[in-house]
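A protein chain is absent from this complex, but the other protein chains hold their places.
This part shows chain A:
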Amino acid sequence: MMDPDTPAIRRRGGRASVVAAREAEKRPRVSTIKYGIRPVEAVTAEQLERIHQASLAILREIGIEFRDETAIRQWKEAGADVQGQRVRLDGEMLMHLISKAPSRFEMTSRDPSQRFEIAPDTMTFGAMQGAPNVRDLQGVRRASTIEDLRNMNRLTQMLPGFHIAGGFTCEPTDIAVPWRHLHINHSSLVETNMPFFGLTTGKQRAEDSIAMGQIVHGKDFMDQNAVMLGHVSGNSPLVWDSTMLEGLRAFVEANQVVLLSPFVLGAANTPADIPATIAQLNAEALAALAYTQLVRPGAKMIYGQYSVSVSMRSGAPMSGMPEVTLINAVIGQLARRYGLPWRTTASQSSAKTFDAQSGYESAIAYMSGASAGANLMMHAGGWDEAGLVCCMAKFVADAEQNLLIEKYAQGISFEHFDDALEAVRRIGPGGHYLGDSFTLKRFKDAFFAPEILDYLSYEQWKVKGSKDMAQRCREKAKSIIASYEQPPMDPAVREELDAFVAQRQEEISPSIA
């Protein structure tokens, strides 16, 4: 029996049109991803309440340091108990401030098709940032340059799977430090047309970042729309410092998004205990989140956190560990309680080559974040050696993983359930579904079809050159970079952007060659 809904098989234009259609079907850039799965909860409601109360007690009784004159003044004006740099906050004031934050907000860019929502029920992917080294297209580890950064941005722009460009996915170490941030932002803005991370380490760098964003997007546009994120790390235990808070203010005042990340190095800067670690981390996050609302009520912000445990053999950070998975689950529960989007670190690894360790650690980090309902999957591309290397091959592999994880997060659709059950009737016992009309209609979307992961037979794989994953990824990266085209930019805007860089270089330090 034929499926009555399926039209008879017709001419579709032969090879040429099928190939063209298949190309066009390649996923467009991801838009808002809505969670369909239920998040894993690692603690009961009572246990969550105990952690929340412990965080409030930490802030009320021990307090937290804001090593920054402006912040101290603002806290005093707001009526907090301030002694020196120590700020003690009562729970009511804290939660009142936090309640001013939007639960959901959009990010966009100069390309209006790039528009997605960051919210407690959505998922967003950002490329890695901060690596001083690359593992390059030959697989060689070396200090990264501006050309490497440009290539990373080209890859970010071309590969589906990323919402947000990393900003300094790798560090252009060949550019003098005082000028570097200008070139980093320049590359984000020219090589991509995506929302991106600006630089937050200090007032000047943050203000230059915002100014460059405004040249390209227009100040009015940015006053209304979020196109940039600023990442602000805390200095656990219980310190927020001036450098980072200056960055925070610059971003928030320009209506851009801030990501506030306490930094757990379990047992080094938090207690050697999971719930107490979370209580401290949460206290640090709440204080910074509340402060952000003090600077600008309604400011868009993300509950950040970077969690790793620490090797007691060397002090080195360790990813992929079970404790981090548990911490993620609880942070997810807390953030949903506060009605805020939160961030995890997807795809982190400490491996020195793109090997099994790299794959295992990253896969665990991905699943740990996704199953906990993380809303910003940060560093989701390239991260190896605990962040000291951006691996170009891994970046390509991770981009595919992002699509796979996206599909997992979206959960199970019942849209075709009844039709599919009809197919069960049609085929009955002993047949197969490969030629069934329902399979033909649905096979492209029903099951994910990766390109990088390899499912050939041994003989097929051998004929294709016996290439391992890293090699396949490097080849793909090379071909993407070769076919890359810069997104269009009004020449006048480009000129203004270039002129800004030149002028700021001159102002900052004309003597650097």
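Criterion: a residue touches a chain if its C-beta (ideal position, glycine included) is under 8 Å from a C-beta of that chain, and two chains touch if they have at least 3 such contacts; residues count from 1.
Here is the rule we go by: contacts and distances are computed from a predicted model.
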* Asked: What name does the UniProt record list for the absent chain among "Corrinoid methyltransferase protein", "DNA repair exonuclease", "Stage V sporulation protein AC" or "Binding-protein-dependent transport systems inner membrane component"?
  -> "Corrinoid methyltransferase protein"
* Structure fact -> Cross-chain touch to the chain not pictured, restricted to A:D148, A:E171, A:D398 or A:E422, is A:E171
* To do: Can you work out which residue in A:Q47, A:S103 or A:N235 touches the chain that's missing from view?
  => A:N235
* Asked: Which one touches the absent chain: A:T108, A:T122, A:T243 or A:S358?
  -> A:T243
* Contact partner of the left-out chain, one of A:A211, A:L265, A:A470 or A:L497 -> A:L265
* On chain A, what residues meet the omitted chain? -> 132-133, 171, 173, 177, 180, 201-202, 235, 241, 243, 265, 268-269, 310, 312-315, 388
